[in-house]
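Complex shown without one protein chain; remaining protein chains in place.
The block that comes next holds chain A.
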């Protein structure tokens, strides 16, 4: 857990601990997330402010078959306990389903191998409208040269379709030295084809929006809003003749 203390010293204000579920292996059950207060008795303070670091829990589902998505639709109690839910689709059909119907916060984009499918505009635009973000990982690019090529080519093909909107860049670091500071990660975004403003947003505002999306997914079921309808005088005049007509017909 010295790993997490490290993150904090580099300037981040929130961290998510990821738990990956891969449906290819048998007998996968979704367990309750480990509560952050058990792991860290006292959280360090964000550099430059006086608030404590936020530690969130996150679940990533690797789906390669439509039946795996049933878990998301079922009202399993354990899923609701995670702050952020991400899905990693392996086929084009599943990518479409994830963008259009599934109730998730993040769609992970494969960076470790050549994409088996091309991105198309309709599902990507729907995902952007629904407030779902696409996630790119940067740690494989740092570790290995072949992964670097796949990461950059997959990222650039995504950029061409989504025009740099709704991107989140995160690390999948397993060791403290695989992390990079926020300024550096924004510079990596430039390599992926984002503009400067988009790259900075990918590390800051988009991540906060994802956290909010997760919170609203956990709490809100639906929204009811009332609108005061202005009553116009002309409408009343029009309705009167109709009533008169009805009476005469009856």
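Definition applied: contacts are C-beta pairs under 8 Å (C-beta built on N, C-alpha and C of every residue); 3 or more make two chains touch, one makes a residue touch a chain; residues count from 1.
Please note the rule applied: contacts and distances are computed from a predicted model.
Per its UniProt record, the hidden chain corresponds to "Ribonuclease P/MRP protein subunit POP5" from the list "Ribonuclease P/MRP protein subunit POP5", "RalBP1-associated Eps domain-containing protein 1 isoform X1", "AP-3 complex subunit beta" or "Proteasome subunit alpha type".
Note that of A:65, A:103, A:129 or A:184, the residue touching the chain absent from this view is A:184. Interface with the hidden chain, as seen from chain A, comprises residues 6, 9-11, 45, 47-48, 138, 142, 145, 148, 176-177, 179-181, 183-185, 187-188, 190-191.
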